[in-house]
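For this depiction, one protein chain was excluded, whereas all remaining protein chains were kept in their positions.
Let's turn to chain A:
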Amino acid sequence: SVIGLTSIVFFDCILPKQLAEISYLELALCKLFSVATTHSLSLARFVSGCKSFSSLAELPEMHQMMRQTCRDYADRELAPIAGKLDKEHLFPAQQVHELGSMGVMAVEVPEELGGAGMDYLAYALAVEEISRGCGSTGCVVSVNNSLYIGPILKFGTQEQKEQWITPFTTGEKVGCFALSEPGNGSDAGAASTSARQEGDEWVLNGTKAWITNSWDASAVVVFASTDKSLKHKGISAFLVPMPHPGLSLGKKEDKLGIRATSTANIILDDCRIPLGNMLGSPGAGFKIAMQTLDSGRIGIASQALGIAQAALDCAADYAHKRTAFGAPIGKLQAVQFKLADMAVAVESARLLTWKAAMLKDAKKPFTKEAAMAKLAASEAATFCSHQSIQVLGGMGYVTDMPAERHYRDARITEIYEGTSEIQRLVIAGQLLKENAP
(Lines give C-alpha, C1' and ligand atoms only; values in the text may rest on other atoms or scores of the structure.)
Protein backbone atom coordinates (compact mmCIF):
# COMPACT_ATOMS: atom_id res chain seq x y z
CA SER A 1 0.00 0.00 0.00
CA VAL A 2 3.01 2.24 0.50
CA ILE A 3 4.03 1.62 -3.09
CA GLY A 4 0.49 2.33 -4.26
CA LEU A 5 0.56 5.58 -2.33
CA THR A 6 3.85 6.66 -3.84
CA SER A 7 2.76 6.04 -7.40
CA ILE A 8 -0.41 8.00 -6.86
CA VAL A 9 1.66 10.79 -5.39
CA PHE A 10 3.64 11.03 -8.60
CA PHE A 11 0.49 11.12 -10.63
CA ASP A 12 -0.93 13.75 -8.37
CA CYS A 13 2.10 15.87 -8.59
CA ILE A 14 2.11 15.90 -12.36
CA LEU A 15 -1.65 16.00 -12.97
CA PRO A 16 -3.42 17.53 -9.99
CA LYS A 17 -6.84 17.45 -11.65
CA GLN A 18 -6.52 13.78 -12.54
CA LEU A 19 -5.37 13.06 -9.02
CA ALA A 20 -8.59 14.36 -7.55
CA GLU A 21 -10.43 12.15 -10.01
CA ILE A 22 -8.38 9.14 -8.99
CA SER A 23 -9.28 9.64 -5.36
CA TYR A 24 -12.97 9.89 -6.18
CA LEU A 25 -12.62 6.75 -8.26
CA GLU A 26 -10.98 5.03 -5.31
CA LEU A 27 -13.84 6.15 -3.10
CA ALA A 28 -16.36 4.82 -5.60
CA LEU A 29 -14.52 1.48 -5.87
CA CYS A 30 -14.36 1.19 -2.11
CA LYS A 31 -18.06 1.82 -1.79
CA LEU A 32 -18.59 -0.83 -4.44
CA PHE A 33 -16.63 -3.37 -2.47
CA SER A 34 -17.95 -2.18 0.88
CA VAL A 35 -14.48 -1.53 2.15
CA ALA A 36 -14.13 1.08 4.86
CA THR A 37 -13.75 4.42 3.09
CA THR A 38 -11.57 5.89 5.78
CA HIS A 39 -8.45 4.62 4.01
CA SER A 40 -9.40 6.51 0.86
CA LEU A 41 -10.41 9.52 2.89
CA SER A 42 -6.91 9.75 4.31
CA LEU A 43 -5.53 9.23 0.81
CA ALA A 44 -7.68 12.04 -0.52
CA ARG A 45 -6.50 14.18 2.34
CA PHE A 46 -2.88 13.52 1.56
CA VAL A 47 -3.46 14.02 -2.11
CA SER A 48 -5.08 17.40 -1.69
CA GLY A 49 -2.37 18.42 0.72
CA CYS A 50 0.21 17.55 -1.93
CA LYS A 51 -1.35 19.69 -4.65
CA SER A 52 0.66 22.72 -3.69
CA PHE A 53 3.87 21.08 -4.91
CA SER A 54 5.00 20.19 -8.36
CA SER A 55 6.53 16.92 -7.22
CA LEU A 56 7.34 15.06 -4.05
CA ALA A 57 10.44 13.75 -5.79
CA GLU A 58 11.75 17.25 -6.47
CA LEU A 59 11.27 20.14 -4.13
CA PRO A 60 10.29 23.60 -5.36
CA GLU A 61 13.27 25.77 -6.41
CA MET A 62 13.11 28.02 -3.36
CA HIS A 63 13.17 25.08 -0.98
CA GLN A 64 16.09 23.57 -2.90
CA MET A 65 18.02 26.84 -2.63
CA MET A 66 17.25 27.13 1.05
CA ARG A 67 18.26 23.52 1.64
CA GLN A 68 21.53 24.09 -0.22
CA THR A 69 22.30 27.24 1.81
CA CYS A 70 21.74 25.40 5.10
CA ARG A 71 23.79 22.45 3.83
CA ASP A 72 26.68 24.72 2.86
CA TYR A 73 26.54 26.37 6.28
CA ALA A 74 26.45 23.02 8.07
CA ASP A 75 29.34 21.62 5.98
CA ARG A 76 31.58 24.66 6.34
CA GLU A 77 30.75 26.06 9.78
CA LEU A 78 29.22 23.28 11.90
CA ALA A 79 30.75 19.95 10.85
CA PRO A 80 34.35 21.11 11.52
CA ILE A 81 33.56 22.18 15.09
CA ALA A 82 30.89 19.63 16.05
CA GLY A 83 33.41 17.29 17.66
CA LYS A 84 34.83 20.10 19.78
CA LEU A 85 31.39 21.37 20.80
CA ASP A 86 30.52 17.84 21.89
CA LYS A 87 33.76 17.17 23.77
CA GLU A 88 33.79 20.48 25.61
CA HIS A 89 30.02 20.79 26.10
CA LEU A 90 30.10 24.23 24.43
CA PHE A 91 26.92 26.05 23.44
CA PRO A 92 27.40 27.20 19.81
CA ALA A 93 26.54 30.83 20.57
CA GLN A 94 28.31 32.34 17.55
CA GLN A 95 26.78 29.81 15.15
CA VAL A 96 23.31 30.36 16.64
CA HIS A 97 23.82 34.06 16.06
CA GLU A 98 24.85 33.48 12.45
CA LEU A 99 21.91 31.15 11.90
CA GLY A 100 19.67 33.83 13.39
CA SER A 101 20.88 36.40 10.87
CA MET A 102 20.14 33.88 8.12
CA GLY A 103 16.58 33.54 9.42
CA VAL A 104 16.97 29.90 10.49
CA MET A 105 16.07 30.57 14.15
CA ALA A 106 12.59 31.77 13.16
CA VAL A 107 11.73 30.09 9.87
CA GLU A 108 7.96 30.17 10.14
CA VAL A 109 7.70 33.59 11.82
CA PRO A 110 6.25 36.23 9.46
CA GLU A 111 8.69 38.86 8.21
CA GLU A 112 6.93 41.70 10.12
CA LEU A 113 7.93 39.98 13.36
CA GLY A 114 11.50 39.44 12.16
CA GLY A 115 11.33 35.89 10.85
CA ALA A 116 11.99 34.30 7.48
CA GLY A 117 8.30 33.94 6.60
CA MET A 118 8.69 30.47 5.09
CA ASP A 119 6.62 27.33 5.50
CA TYR A 120 7.02 24.30 7.73
CA LEU A 121 8.54 22.17 4.96
CA ALA A 122 11.31 24.74 4.64
CA TYR A 123 11.80 24.57 8.40
CA ALA A 124 12.01 20.75 8.34
CA LEU A 125 14.62 20.94 5.56
CA ALA A 126 16.62 23.55 7.47
CA VAL A 127 16.69 21.52 10.70
CA GLU A 128 17.71 18.38 8.83
CA GLU A 129 20.65 20.06 7.11
CA ILE A 130 21.80 21.83 10.27
CA SER A 131 21.58 18.59 12.26
CA ARG A 132 23.62 16.84 9.62
CA GLY A 133 26.46 19.18 10.52
CA CYS A 134 25.91 19.19 14.29
CA GLY A 135 23.09 17.36 16.11
CA SER A 136 23.26 19.69 19.11
CA THR A 137 22.91 22.83 17.02
CA GLY A 138 19.97 21.21 15.21
CA CYS A 139 18.37 20.65 18.60
CA VAL A 140 18.81 24.31 19.59
CA VAL A 141 17.27 25.42 16.28
CA SER A 142 14.35 23.02 16.70
CA VAL A 143 13.58 23.94 20.31
CA ASN A 144 13.67 27.66 19.54
CA ASN A 145 11.48 27.39 16.45
CA SER A 146 8.92 24.73 17.41
CA LEU A 147 8.76 24.64 21.17
CA TYR A 148 9.36 28.25 22.13
CA ILE A 149 8.24 30.42 19.20
CA GLY A 150 5.63 27.89 18.02
CA PRO A 151 3.10 28.24 20.86
CA ILE A 152 3.52 32.01 21.11
CA LEU A 153 2.98 32.41 17.37
CA LYS A 154 -0.16 30.28 17.54
CA PHE A 155 -1.71 31.34 20.81
CA GLY A 156 -0.15 34.67 21.73
CA THR A 157 -1.63 38.15 21.48
CA GLN A 158 -0.04 40.61 19.03
CA GLU A 159 1.67 42.28 21.99
CA GLN A 160 3.04 39.01 23.29
CA LYS A 161 4.31 38.11 19.82
CA GLU A 162 6.19 41.39 19.52
CA GLN A 163 7.62 41.14 23.01
CA TRP A 164 8.46 37.45 23.13
CA ILE A 165 9.11 36.46 19.50
CA THR A 166 10.86 39.34 17.74
CA PRO A 167 13.96 39.46 19.99
CA PHE A 168 14.27 35.69 19.59
CA THR A 169 14.46 35.69 15.80
CA THR A 170 17.99 37.07 15.50
CA GLY A 171 19.91 34.31 17.24
CA GLU A 172 20.94 36.65 20.03
CA LYS A 173 18.37 35.13 22.33
CA VAL A 174 16.94 31.61 22.47
CA GLY A 175 13.92 30.31 24.31
CA CYS A 176 12.94 27.04 25.95
CA PHE A 177 9.89 24.96 26.81
CA ALA A 178 9.14 23.65 30.31
CA LEU A 179 6.51 20.91 30.48
CA SER A 180 8.20 17.86 32.03
CA GLU A 181 8.68 17.59 35.77
CA PRO A 182 10.68 15.25 37.98
CA GLY A 183 7.38 13.47 38.74
CA ASN A 184 5.92 13.33 35.22
CA GLY A 185 7.25 13.15 31.66
CA SER A 186 4.90 11.18 29.43
CA ASP A 187 2.13 11.80 31.96
CA ALA A 188 1.97 15.51 31.10
CA GLY A 189 -1.51 15.97 32.51
CA ALA A 190 -0.30 15.30 36.03
CA ALA A 191 1.63 18.57 36.28
CA SER A 192 2.22 19.57 39.87
CA THR A 193 3.78 22.96 39.24
CA SER A 194 1.19 25.49 40.38
CA ALA A 195 0.23 29.03 39.51
CA ARG A 196 -1.97 31.12 41.79
CA GLN A 197 -3.19 34.63 41.21
CA GLU A 198 -2.19 37.27 43.77
CA GLY A 199 -3.48 40.69 42.86
CA ASP A 200 -2.05 41.63 39.45
CA GLU A 201 0.51 38.85 39.44
CA TRP A 202 0.76 35.14 38.88
CA VAL A 203 2.90 33.31 41.44
CA LEU A 204 4.50 30.12 40.13
CA ASN A 205 5.82 27.32 42.30
CA GLY A 206 7.34 23.98 41.34
CA THR A 207 10.15 22.30 39.49
CA LYS A 208 10.49 21.51 35.83
CA ALA A 209 12.94 18.84 34.64
CA TRP A 210 15.00 18.08 31.54
CA ILE A 211 14.65 21.55 30.06
CA THR A 212 16.76 21.90 26.89
CA ASN A 213 18.51 25.26 26.37
CA SER A 214 17.76 26.21 29.99
CA TRP A 215 21.21 27.63 30.79
CA ASP A 216 21.35 29.56 27.50
CA ALA A 217 17.76 30.78 27.26
CA SER A 218 16.34 34.25 27.80
CA ALA A 219 12.74 33.15 28.19
CA VAL A 220 10.67 30.05 28.87
CA VAL A 221 7.15 28.83 28.13
CA VAL A 222 6.13 27.19 31.43
CA PHE A 223 3.12 24.98 32.04
CA ALA A 224 1.56 25.17 35.50
CA SER A 225 -1.73 24.22 37.03
CA THR A 226 -4.10 27.06 37.84
CA ASP A 227 -6.77 24.62 39.06
CA LYS A 228 -5.63 21.16 40.18
CA SER A 229 -9.22 19.97 40.59
CA LEU A 230 -9.73 20.21 36.80
CA LYS A 231 -6.73 17.89 36.31
CA HIS A 232 -5.25 18.43 32.80
CA LYS A 233 -7.95 20.97 31.95
CA GLY A 234 -6.60 23.16 34.75
CA ILE A 235 -3.12 23.58 33.26
CA SER A 236 -2.19 26.96 31.82
CA ALA A 237 0.79 28.28 29.90
CA PHE A 238 2.95 31.19 31.05
CA LEU A 239 5.79 33.27 29.59
CA VAL A 240 8.65 33.88 32.01
CA PRO A 241 11.79 35.89 31.19
CA MET A 242 15.16 34.49 32.16
CA PRO A 243 16.82 35.32 34.45
CA HIS A 244 13.99 36.33 36.77
CA PRO A 245 13.57 36.54 40.54
CA GLY A 246 12.10 33.30 41.80
CA LEU A 247 13.42 31.31 38.86
CA SER A 248 16.62 29.35 39.32
CA LEU A 249 18.36 26.63 37.36
CA GLY A 250 19.47 23.22 38.54
CA LYS A 251 22.84 21.75 37.67
CA LYS A 252 23.54 20.99 34.02
CA GLU A 253 22.84 17.35 33.30
CA ASP A 254 25.81 15.31 32.10
CA LYS A 255 24.24 13.74 29.01
CA LEU A 256 25.14 10.88 26.72
CA GLY A 257 24.66 13.00 23.60
CA ILE A 258 23.69 16.46 22.24
CA ARG A 259 26.24 17.69 24.75
CA ALA A 260 26.53 21.16 23.32
CA THR A 261 23.02 21.89 24.59
CA SER A 262 22.34 22.59 28.26
CA THR A 263 19.71 20.48 30.01
CA ALA A 264 18.70 21.28 33.57
CA ASN A 265 15.88 21.65 36.05
CA ILE A 266 14.05 24.97 36.26
CA ILE A 267 13.05 25.69 39.84
CA LEU A 268 10.20 28.14 40.44
CA ASP A 269 10.05 29.48 43.99
CA ASP A 270 7.37 32.15 44.35
CA CYS A 271 8.22 33.32 40.87
CA ARG A 272 6.07 36.37 40.19
CA ILE A 273 5.02 37.45 36.68
CA PRO A 274 2.46 39.99 35.43
CA LEU A 275 -1.04 38.73 34.60
CA GLY A 276 -0.40 39.57 30.95
CA ASN A 277 2.21 36.81 30.84
CA MET A 278 -0.35 34.04 30.59
CA LEU A 279 -0.26 32.51 27.11
CA GLY A 280 -3.71 31.65 25.84
CA SER A 281 -6.67 31.31 28.19
CA PRO A 282 -6.74 29.69 31.66
CA GLY A 283 -6.94 25.91 31.37
CA ALA A 284 -5.79 25.90 27.74
CA GLY A 285 -2.25 24.89 28.72
CA PHE A 286 -2.58 21.18 28.07
CA LYS A 287 -4.07 21.74 24.64
CA ILE A 288 -1.33 24.28 23.84
CA ALA A 289 1.33 21.80 24.96
CA MET A 290 -0.07 18.93 22.92
CA GLN A 291 -0.49 21.03 19.76
CA THR A 292 3.00 22.46 20.19
CA LEU A 293 4.47 18.99 20.55
CA ASP A 294 2.59 17.87 17.42
CA SER A 295 4.54 20.40 15.36
CA GLY A 296 7.69 19.96 17.42
CA ARG A 297 7.64 16.32 16.43
CA ILE A 298 8.30 17.27 12.82
CA GLY A 299 11.28 19.31 13.98
CA ILE A 300 12.70 16.44 15.99
CA ALA A 301 12.02 14.03 13.12
CA SER A 302 14.11 16.38 10.94
CA GLN A 303 16.87 16.48 13.53
CA ALA A 304 16.89 12.67 13.65
CA LEU A 305 17.00 12.57 9.83
CA GLY A 306 20.03 14.84 9.82
CA ILE A 307 21.85 12.63 12.30
CA ALA A 308 20.85 9.47 10.40
CA GLN A 309 22.03 10.95 7.10
CA ALA A 310 25.34 12.03 8.62
CA ALA A 311 25.85 8.49 9.95
CA LEU A 312 24.97 7.01 6.55
CA ASP A 313 27.32 9.41 4.70
CA CYS A 314 30.11 8.53 7.13
CA ALA A 315 29.62 4.80 6.59
CA ALA A 316 29.32 5.09 2.79
CA ASP A 317 32.48 7.19 2.59
CA TYR A 318 34.38 4.72 4.75
CA ALA A 319 33.16 1.81 2.63
CA HIS A 320 34.99 3.36 -0.36
CA LYS A 321 38.21 4.00 1.45
CA ARG A 322 38.73 1.08 3.79
CA THR A 323 40.18 -2.00 2.09
CA ALA A 324 39.98 -5.54 3.42
CA PHE A 325 40.42 -8.88 1.68
CA GLY A 326 42.03 -7.02 -1.22
CA ALA A 327 39.21 -4.61 -2.06
CA PRO A 328 37.27 -1.66 -0.64
CA ILE A 329 34.79 -3.02 1.91
CA GLY A 330 32.00 -1.45 -0.11
CA LYS A 331 32.36 -4.44 -2.43
CA LEU A 332 31.28 -6.82 0.29
CA GLN A 333 27.60 -7.76 0.34
CA ALA A 334 27.44 -7.61 4.13
CA VAL A 335 28.39 -3.94 4.00
CA GLN A 336 26.18 -3.27 0.97
CA PHE A 337 23.13 -4.74 2.70
CA LYS A 338 23.74 -2.57 5.74
CA LEU A 339 24.08 0.58 3.62
CA ALA A 340 20.93 -0.30 1.67
CA ASP A 341 18.91 -0.86 4.86
CA MET A 342 20.18 2.42 6.27
CA ALA A 343 19.28 4.30 3.08
CA VAL A 344 15.75 2.88 3.00
CA ALA A 345 15.21 3.71 6.66
CA VAL A 346 16.31 7.33 6.15
CA GLU A 347 14.45 7.92 2.91
CA SER A 348 11.16 6.48 4.15
CA ALA A 349 11.37 8.51 7.36
CA ARG A 350 12.19 11.59 5.26
CA LEU A 351 9.11 11.17 3.08
CA LEU A 352 6.95 10.74 6.20
CA THR A 353 8.45 13.91 7.64
CA TRP A 354 7.90 15.91 4.46
CA LYS A 355 4.35 14.64 4.22
CA ALA A 356 3.60 15.69 7.79
CA ALA A 357 5.12 19.12 7.12
CA MET A 358 3.15 19.53 3.89
CA LEU A 359 -0.11 18.57 5.60
CA LYS A 360 0.58 21.13 8.30
CA ASP A 361 1.31 23.79 5.66
CA ALA A 362 -1.96 22.91 3.93
CA LYS A 363 -3.71 23.37 7.30
CA LYS A 364 -4.88 19.78 7.26
CA PRO A 365 -4.81 17.48 10.31
CA PHE A 366 -1.31 16.11 10.70
CA THR A 367 -1.16 14.61 14.21
CA LYS A 368 -0.91 11.02 13.06
CA GLU A 369 1.61 11.77 10.31
CA ALA A 370 3.79 13.84 12.64
CA ALA A 371 3.86 11.02 15.18
CA MET A 372 4.69 8.53 12.42
CA ALA A 373 7.46 10.80 11.16
CA LYS A 374 9.02 11.23 14.59
CA LEU A 375 8.79 7.51 15.32
CA ALA A 376 10.24 6.48 11.97
CA ALA A 377 12.97 9.12 11.93
CA SER A 378 14.18 8.57 15.48
CA GLU A 379 14.30 4.80 15.01
CA ALA A 380 16.07 5.38 11.67
CA ALA A 381 18.62 7.58 13.45
CA THR A 382 19.43 5.02 16.11
CA PHE A 383 19.50 2.21 13.51
CA CYS A 384 21.72 4.11 11.07
CA SER A 385 24.16 5.30 13.69
CA HIS A 386 24.37 1.79 15.17
CA GLN A 387 25.09 0.26 11.75
CA SER A 388 27.44 3.08 10.88
CA ILE A 389 29.67 2.17 13.81
CA GLN A 390 29.48 -1.47 12.68
CA VAL A 391 30.63 -0.56 9.16
CA LEU A 392 33.50 1.47 10.58
CA GLY A 393 34.51 -1.33 12.91
CA GLY A 394 37.08 -0.27 15.46
CA MET A 395 37.26 3.22 13.93
CA GLY A 396 33.57 3.66 14.70
CA TYR A 397 34.22 3.22 18.39
CA VAL A 398 36.77 6.03 18.77
CA THR A 399 36.33 9.79 18.78
CA ASP A 400 38.55 10.25 15.72
CA MET A 401 35.50 9.51 13.57
CA PRO A 402 32.09 11.16 14.08
CA ALA A 403 30.21 7.82 14.07
CA GLU A 404 30.30 7.48 17.86
CA ARG A 405 28.96 11.02 18.29
CA HIS A 406 26.07 10.29 15.91
CA TYR A 407 25.30 7.16 17.95
CA ARG A 408 25.16 9.19 21.16
CA ASP A 409 23.25 12.12 19.60
CA ALA A 410 20.68 9.86 17.95
CA ARG A 411 19.58 8.14 21.14
CA ILE A 412 17.71 11.13 22.62
CA THR A 413 15.49 11.48 19.54
CA GLU A 414 13.58 8.36 20.62
CA ILE A 415 12.91 9.92 24.01
CA TYR A 416 12.23 13.64 24.00
CA GLU A 417 9.18 15.42 22.65
CA GLY A 418 7.22 12.23 23.12
CA THR A 419 8.83 8.82 23.58
CA SER A 420 8.53 6.25 20.79
CA GLU A 421 5.96 4.50 22.97
CA ILE A 422 3.83 7.64 23.21
CA GLN A 423 4.11 8.08 19.43
CA ARG A 424 2.73 4.58 18.97
CA LEU A 425 -0.18 5.43 21.25
CA VAL A 426 -0.89 8.60 19.26
CA ILE A 427 -0.78 6.74 15.94
CA ALA A 428 -2.98 3.92 17.22
CA GLY A 429 -5.42 6.40 18.72
CA GLN A 430 -5.80 8.18 15.36
CA LEU A 431 -6.08 4.92 13.43
CA LEU A 432 -8.77 3.56 15.70
CA LYS A 433 -10.67 6.86 15.47
CA GLU A 434 -10.55 6.64 11.64
CA ASN A 435 -11.70 3.06 11.69
CA ALA A 436 -14.42 3.46 14.30
CA PRO A 437 -17.57 1.60 13.26
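The rule is short, and it goes like this: a contact is a pair of C-beta atoms (placed from the backbone, for glycine too) under 8 Å apart; a residue touches a chain by one contact, two chains touch by 3 or more; residues count from 1.
One rule holds for everything that comes next: contacts and distances are computed from a predicted model.
For the omitted chain of this complex, the UniProt record lists the protein as "Electron transfer flavoprotein subunit beta", which is one of "Sodium/hydrogen exchanger", "Translation initiation factor eIF2B subunit alpha", "Dynein regulatory complex protein 8 isoform X2" or "Electron transfer flavoprotein subunit beta". Considering A:Met102, A:Ala316 or A:Ala343, the position touching the chain not shown turns out to be A:Met102 (whole complex).
In the complete assembly, the contact with the undisplayed chain comes from A:Glu111, out of A:Glu111, A:Asp270, A:Asp400 or A:Glu421. Contact with the undisplayed chain is limited, among A:Met65, A:Ala324 or A:Val344, to A:Met65. The chain not shown here touches chain A at positions 61-62, 65-66, 69, 72-73, 98, 101-104, 107, 111, 116-118, 122, 126.
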